[in-house]
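What follows is subunit A.
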Amino acid sequence: MGFNLYDFTNFTHNLHLWFFENMSTGWATTVEWLLVGVIYLAIVALLGLFLIYVERKVCAAFQQRIGPNRVGPWGLIQTVADFIKMMMKELITPRQVDRFLYNLAPYIIIVCMFLTMAALPFAPGLQGLDFDIGVFYLSAISSISVIGILLAGWSSNNKYSLIGGIRSGAQIISYELSISMSLITMVIMAGTMQFSGIVEGQRDLWFIFKGHIPAFIAFVVFIIAGTAETNRGPFDLAEAESELTAGFHTEYSGIKFGLFYVGEFVNMFIISAVAATVFFGGWMPLHFPGFDAFNNVMDLIPPIVWFFLKSFAIVILIMWFKWSFPRLRIDQILTLEWKYLLPINMFNIILMTVIVLTKFHF
Partner candidate 1 sequence: MSEIKEILINSDNLETDEYSVNMGPQHPSTHGVLRLLVTLEGEKVLNVKPYIGYIHSGIEKMCESLAYNQIIHLTDRMDYLSAHMNNEAVCLCVENALQVEVPDRVKYIRTIMDELMRISSHQLWWSAYGMDMGAQTALFYGMRDREMILDIFEETFGARITLNYNTPGGVMFDIHPNFQKRVKDFIKYFRKILPEYDRLLSGNIIFTERTKNNGFLTVEDAIAYGVTGPSGRASGFSCDVRKHHPYSAYPFVKFNEILATEGDTYARYYCRILEMYESLNIIEQLIDNIPEGDYAVKLKGVVKLPEGEYYQRVETSKGDFGVFIVSDGKKNPYRVKFRSPGFSNLFALNSMVKGYKIADLIAIMGSLDLVIPDIDR
Partner candidate 2 sequence: MTNEDLKIYLDQNFPEATITEGPQYIEMTVNPAVLIETASKLKKSTETQFDYLICLTGVDYPDCFGIIYHIESTKFRHTMVLKVKTADRIEPAIDTLTEVWQTAKYHEREVYDLLGVKFNNHTDLRRLFLEDGWGFPLRKDYVDEVRIIQR
């Protein structure tokens, strides 16, 4: 099979060939689909559980607490216990809700999350979908999740939920713009929309160093907009615990609430992973042109480790925001987007174009 921790291309290719040699085409395709589906399901479930644990521990560290420490060593099994509890809880459907939409909302969020996940390059050859329009696909798909939130808010027959849903609708649709534009800035730099191509383009140096000022601005904008896109603090005014009790998911209970909850965390991971891919080279180890000895040492660390290290570093950065800042008001969120991020982005695209044209980058 040729399993290699540093490059999965041969492994996945050989696996694919092996399936097609031993089965009929229809069966092979079905089995492959199932396999990929199960793998992604496992990744999402594990990531969700782990991220919730990380969030609790990180939040505790910011607040000088210990965090979960009762279930398992250092509380590691806490989230599993919570998950089991959530599965066993009653699914309450309030009276007079729009049943179909009410039940549909969490699935839209989860489905959208899986679709986005598919485009992420975890390691060389370990990627669900490698479109040539990967960036475009990602920004298109990730904006669907707002429909889930809107539906949840609308169908719950609760005024708090409705306010939360409408708020997040306005917010996500605005910030979609910033996300796409900061990605476009980097696409100009990379010259391709394909994720594997973007990563490959950073073999000599990561884009954040390569593109210096405009890349850094794009990164800051992307992180801000990404935090807003995933409805996390300080942009969590769709939930806004102190204002709207729990916002759009007030009326959800049991595993339906669990899906929203896991969705929030995995979405945060996806945003961090995209940031890591586009700005910090994804699975690409840290290379500096000219320092071959250093580069060789860096190459010893497997790419998949690099990918998760970078993603989790950015996850912790996003958590740092949440546990430091107060929440914004709805009009300020829109002001920030339309009066600050958007003009900066436009200026930044021009700057990047000029820099790319004049080859003023490293």
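On the choice of candidates, all candidates are chains of the complex that A comes from, given by their letters.
Here, contacts are C-beta pairs under 8 Å (C-beta built on N, C-alpha and C of every residue); 3 or more make two chains touch, one makes a residue touch a chain; residues count from 1.
Keep in mind that this is a model prediction, so the values were computed, not measured.
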So subunit A is shown by itself and the numbered options are 1 or 2; which of them touches it within this complex? 1
The residues of subunit A that touch candidate 1 in their complex are 59, 62-65, 159-160, 163, 167, 233-234, 236-237, 240-245, 323-332
